[in-house]
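Omission of a single protein chain aside, the complex is shown with its protein chains in their original locations.
Chain IDs A and B follow the sequence of writing; residue 1 opens each chain.
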Amino acid sequence: MNAKRIDKIATGVLYAVAAFVVIILIALLGYILIQGVPHISWHFLTSPALAFEAGGGIGIQLFNSFYLLFLALLISLPISLGAGIYLNEYAPQNTLTGLIRTTIEILSSLPSVVVGLFGYLFFVVQFKLGFSILSGAFALTVFNLPILTRSIEDALANISDNQREAGYALGLSRWETVTKIVVPAALPSIITGVVLSAGRIFGEAAALIYTAGQSAPALDFGNWNPFDISSPLSPLRPAETLAVHIWKINSEGIMPDAKAVSAGASAVLIIAVLLFNFLARWLGKRLYKHLTAE
Amino acid sequence: MDKIRESLLKKSVASKIERRGKAISLLCLALIVGIVFLIFYFVASRGLATFFQNHINVWQFFSGTQWNPGTTGTNGQPAVGALPMIVGSFLITILSALIATPFAIGTAVFMTEISPRRGARILRPVTELLVGIPSVVYGFIGLQVVVPFVRNTFGGSGYGILSGTFVLFVMILPTVTSMTADALNAVPRYYREASLALGATRWQTIYKVVLRAAVPGMLTAVVFGMARAFGEALAVQMVIGNATLLPHNLVSPAATLTSILTMGIGNTVMGSLQNNALWSLAMILLLMSLFFNLVIRYIGRKGKLSHER
Partner (left out) sequence: MKKSRVIQLLGLIVIVGLVSFGYTHRDQTSASESITAVGSTALQPLVEAAGEQYSNNHTGTFINVQGGGSGTGLSQIQSGAVAIGNSDIFAEEQSGIDASKLIDHRVAVVGIAPIVNKQVGVTNLSQQQLIKIFTGKVTNWREVGGKNLPITLINRAQGSGTRKTFESYALKGQKSADSQEQDSSGLARSIVASTPGAISYVAFSYLDKSVQTVSVDGVKPTEMNVRKNQWYIWSYEHLYTGKHPSVLTQQFIDYILSTAVQQKLIKQLGYISVHDMQVQRNATGKISIVK
C-alpha cells in the first residue's frame, strides 16, 4: 500500500519534471521562432547584409555557412573514418589505445574558444592563410574530428562480428572486409552521426570569429572559378557565417534593424538545424531499409 | 617453375591492400593525436610565457584578485590575479550542474522507464535539436529574458553568477539528459524484470535498481556537462557582467575565464604581457578540460569494474 502510493507520487513527480523540461525547451524554441520567423522572406534569405542601412539580408552568410560546413566535412570525414576504423578494427586493447582514446576525448571537450585561438595562431598566422574559409574549415575540422570519430567508432562497433567472419570466410582481407562489408552496413548510423555533427558545426561561432573572420565581402555569383577571390567557391576569401553574423550584429551592429536581422537569422539557424535533424532521421531510416531489404 | 615460386613468395595483392589500408587508418588516428599535442604545445608556449618571460609569480597569478594586466597592482607587480575568474568559472559550472542534474535525471528516467514511446517521439528529437542551437542565441535570450527576471526577483543589476547559471543550466540540460538516457538504456533489461518479479513497484525498481546500476554512466554525463559549461564563452559573456571582482553574492557581476579571454584577445598585441596573460587563462581552461576527462575516465573504469563483479 505504502510502496504503491510512493510509486504513484514518484511517477507524478517524474511526469512533472519531464513536462517542465519540455516546457522550457518548447518555450525556448517558440521564443526564437516567434521572434524571428516574421522577418524571414525571400529577400532576407538572398540579399547581402548591409552595414549601416535597414533592409539587409543574410544571403552571403547563409551560403558561407553551408560552404564552410561542406569543406569542414570534406576534410574531417575521411580522417575520422580512418581513425574510427583503426580504433575499432585494428587497435589492440592496451594502454596506448586507452591513452589515444583519452586524447580524442580531451579534444572533444576542448572549449571552442581555445580551438578558435589555436586556429588563429596556427592557420591564420603561422600558415599565413589569413582570415579565410580554409582557416575556418580547418578550425572546424579540429572541433569536429573527435565527435565524428567517436560516432563512427560506435557505429562500427554495433555491427555484429558475424558480418566480419562472413567476410573472412570469403577470403577477404581485413581491410576489404571493413571497407566492403562493415562500413556499408554501418552507413546509416554513420550518416546520422555526420548530420548531427553538422548541426553543431552550423551553429558554431566562437571557433570561427578569429579564423574565418567577421566580414562577408560581396560575392560574384556568376564566377565559379575557385581561384578568383570574389568567387563564392574561393577558399581563401574571408567568410562570416550565420552564427558569427548574429554575434556581430548583436555586439557592433549599427544598422537600424539590427534586432530584426538578428532574430530572423537566429530563426533561420534553428530551422536549418531542425532540417538537419529530420534529414538525418530520414536518411538513416531509408538507408537502413534499402540495405536490409537487399 | 621460377614463376610459380615467385608468385608464391610475393605478397598477394590483398595483403598489400591490407597493409596500405591499415597504414592509412593509422595515419588518420596519428593526425588527430598530433593535433591535440599541437594545441597543447601552442597554448602552453604562449601561456607559460607569462611566468617565464614576464616573470609573474605563479602563486600570485592564481591567488591575486586584481586583473588589469598592463598596470601595476598595489604590490608593484603587474596586476594579473586570475582568482576572480577562476572562482567565477567554478561557481557557475558547479551551480549549473547542481541544478541541471535532477532535471536531467528526471527527464531521462521518464524517457526510458515511464514513457519510452513519448520519450522517443518528442523528448529525444527536442533535446537533440537544442544541442545544435548556437550559444550566441542562448546568450541573446539570456540577455532579454533571464537577466530581467533575475533582476526583478533577486535584486541587483541582474548580471552575475545567477544569470550565468540559469543560461548554462538550459545549455547543458540536453547534453546531460541524452547521455543519462543512454546510461539508463544500457542497464540490462533483466535487472528490471528481476526486480519487478520480486514484487517491487516501478519506482522501487527505478530507484533501487536501475539508477544505482547506471550511476557511473550518469556521473560521466554530469562531468561531461560540467566540461561544456566550463568552456562556454559567448553566452556566458553576455549575461555574467564581466567584472573581474570576486563575487560576494550570486547577483553581483562576476567574470569567467572564457569571458575575459574572448573579450580581451582582440585588444592586445601578440607577445605583450597582456596577451600572454590571456593565453595563461586559455591554458587553465585546457588543463581543466584535461582534468574533467581524467575524472570521466576514472568514473568509467570504476563503473566497468563494478559491473564485472
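In the analysis below, a residue touches a chain if its C-beta (ideal position, glycine included) is under 8 Å from a C-beta of that chain, and two chains touch if they have at least 3 such contacts.
Just so you know, these numbers come straight off a predicted model, no measurement behind them.
Peer 1: Would you indicate which residue among B:I99, B:I122, B:L245 or B:L287 is in contact with the undisplayed chain?
Peer 2: B:L245
Peer 1: Out of A:G59, A:G213 or A:G284, point to the residue that touches the absent chain in the complete complex.
Peer 2: Going through A:G59, A:G213 or A:G284 one by one, A:G213 is the residue touching the chain not shown.
Peer 1: Of B:S135, B:T180, B:N275 or B:N293, which one is in contact with the hidden chain?
Peer 2: Looking across B:S135, B:T180, B:N275 or B:N293, the contact with the absent chain belongs to B:N275.
Peer 1: Could you tell which one of B:G70, B:P102 or B:P188 touches the chain left off the display?
Peer 2: In the complete complex, the chain left out is touched by residue B:G70.
Peer 1: In the complete complex, which positions of chain B touch the hidden chain?
Peer 2: 66, 68-71, 143, 147-148, 151, 157-159, 237-238, 241-245, 253, 255, 262-275
Peer 1: Please output the residues of chain A touching the missing chain, sorted low to high.
Peer 2: With respect to the unshown chain, the touching residues of chain A are 51-52, 125, 128, 130-131, 210, 213-215, 217-218, 223, 225-230, 237-238, 248-254, 258.
Quick note on the criterion: only the chains that are shown with their structure count from here on.
Peer 1: Please compute the C-alpha centroid of chain A, do the same for chain B, then give the distance between them in whole Å.
Peer 2: 17
Peer 1: If we count contacts the way the header does, which residues on chain A are in touch with chain B in the complex?
Peer 2: 3-4, 6-7, 10-11, 13-15, 17-18, 20-22, 24-26, 28-29, 31-32, 78-83, 85-87, 89-91, 100, 102-107, 109-115, 117-118, 121-122, 125, 142, 145-146, 149, 172-176, 178-179, 196, 199-200, 202-206, 209-210, 243, 246-247, 250, 262, 266, 269-270, 273-274, 276-277, 281
Peer 1: Along chain B, where are the residues that touch chain A in the complex?
Peer 2: 14-15, 17-18, 20-22, 24-29, 31-33, 35-39, 42-43, 46, 102-103, 106-107, 109-111, 114-115, 122-123, 125-137, 140-141, 145, 170, 173-174, 177, 200-204, 206-207, 224, 227-228, 230-234, 238, 258, 261-262, 265-266, 270, 279, 282, 285-286, 289-290, 292-294, 296-297
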